[in-house]
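Below: one structure in structure tokens.
Only one protein chain is missing from this complex, and each of the others stays in its spot.
What follows is chain A.
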Amino acid sequence: MLELRLVQGSLLKKVLEAIRELVTDANFDCSGTGFSLQAMDSSHVALVALLLRAEGFEHYRCDRNLSMGMNLNNMAKMLRCAGNEDIITIKADDGSDTVTFMFESPKQDKIADFEMKLMDIDSEHLGIPDSEYQAIVRMPSAEFMRICKDLSSIGDTVVISVTKEGVKFSTSGEIGSANIVCRQNQTIDKPEEATIIEMQEPVSLTFALRYMNSFTKASSLSEQVTISLSSELPVVVEYKIAEMGYIRFYLAPKIDDDEEMKP
């Protein structure tokens, strides 16, 4: 039997809004350590990894490892029925083909009970090794969201370059080009507004902006975003989820046509 009780139910709502655009169907894996998800987009270009640790839940009971296949659009519709202040409880019996969402108002004067059918999803699970990244940029998530939004009106790819001067976001398109440079900015009273750059080696990679824009839907989960870059590796865009976990987006880079032609 599975029974999870999350007092801050809005976190789950935000998670669904963050990944719904990218992933259609996904398997939620429940184990003793926590509630997790790993899924690729339909083009197999981007990967999303979610972890909500068991300690973050008010009540976490998982007798046996469980995998629940859900259509994320339908799940989002369910969770939309919960208020932002509601407590969300997720229940599922062993071997059952449904999952139950229970929403309690803060004063316990209203309890809603929603039951959703589960799906049988055959999905590939990728092993993501821990890597040393050449450059790690931490910056306000609202700032990063704004940058991706502004650049996508100019071009459809973004070149992210990290040097000791700072991190530069560049794009070019039919109407022209754009460059945005963010320098390190640590001397602020508010730590959530800081821009911190750790660079072992300069790195420059090209990515599709539409995926970046999808990732930034998770900005509401955290005030800070961490971008990890290494040459010839996917970028990792990570948002922490309160004290209980994270959501990470992995995006494969683009290479020039010439490079591809060579082999």
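Keep this in mind: a residue touches a chain if its C-beta (ideal position, glycine included) is under 8 Å from a C-beta of that chain, and two chains touch if they have at least 3 such contacts; residues count from 1.
The criterion applied here is as follows: contacts and distances are computed from a predicted model.
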item: Chain left out of the displayed complex - its UniProt protein name, from "Eukaryotic translation initiation factor 4E type 2", "Pre-mRNA-processing protein 45", "RING-type E3 ubiquitin transferase" or "Flap endonuclease GEN-like 1"; value: "Flap endonuclease GEN-like 1"
item: Chain not shown: contacting residue from A:30, A:46 or A:247; value: A:46
item: Touching the absent chain when the full complex is considered, from A:81, A:128 or A:181; value: A:128
item: Hidden partner chain, residues of chain A it touches; value: 40, 42-47, 64-65, 124-129, 155-157, 206, 208, 210, 233-234, 250-257, 259-261
